[in-house]
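Here the complex is missing a single protein chain, while all its other protein chains stay put.
Then we have chain A:
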């Protein structure tokens, strides 16, 4: 039944090559921890992706309760954390996931760096990877403000001061992020929310797509 359905779609859309590109390839021995235990270092990239998936899913559920305005943001987080069934776990996954993904990404970066895997022909993918790293730090920075507790508020104030210290464009950068040259308030929260939930994830997905297409194109780097 499923096979028939597949064939029916495949005849019209030719999805087999697509499927091939995604899943039908050999895994070389030197990256397979079943053969060489030390190959576990190749897991960090995959784990980073896994945690990103966790972040996306838990984040989607968080927005079902979260209200991005200064009157209600904190209360909505507190409500989610204390009253909603499993709310604490969903928020916990997003909160801790944000840290775990940075750790995994850091380890993945170190693996690629120390193996010299960024050398020709993989320079482009390294650059895309570093850009992903920046986007992730941006997600961490903007997400930190959203619960609108004291810690979030004051850390963001410092972050905005840092942005302001950039020569020439500093002021504009700060207004762009905070919505006002002086006040960290309602505007700042909605802007950070928009950046955290729409702008940066869009950038992240685009970069991740390029990252993965390049990996499939070029294959994994050979053994040292």
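Here, contacts are C-beta pairs under 8 Å (C-beta built on N, C-alpha and C of every residue); 3 or more make two chains touch, one makes a residue touch a chain; residues count from 1.
Going forward, contacts and distances are computed from a predicted model.
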- prompt: Quick one: the chain not pictured, UniProt calls it what, "Menaquinol-cytochrome c reductase cytochrome b/c subunit", "Cell division protein FtsX", "Amino acid ABC transporter ATP-binding protein" or "Ion-translocating oxidoreductase complex subunit B"?
  reply: "Menaquinol-cytochrome c reductase cytochrome b/c subunit"
Message: For a quick check of understanding: of A:25, A:172 or A:217, which residue touches the chain that isn't displayed?
response: A:25
Query: Pick from A:56, A:84 or A:117: which residue touches the chain that isn't shown?
result: A:117
- prompt: Of the residues listed, A:78, A:172 or A:217, which one is in contact with the missing chain?
  reply: A:78
Message: Using the document's contact rule, name the residues of chain A that touch the chain not shown here.
response: 11-14, 16, 20, 23-30, 32-35, 43, 46-47, 50-51, 54, 70, 74-75, 77-78, 81, 88-89, 91-100, 102, 110, 113-120, 122-123, 126-127, 130-131, 134, 137, 140-141, 144, 147-155, 157-159, 162, 165-167, 184-185, 221-224
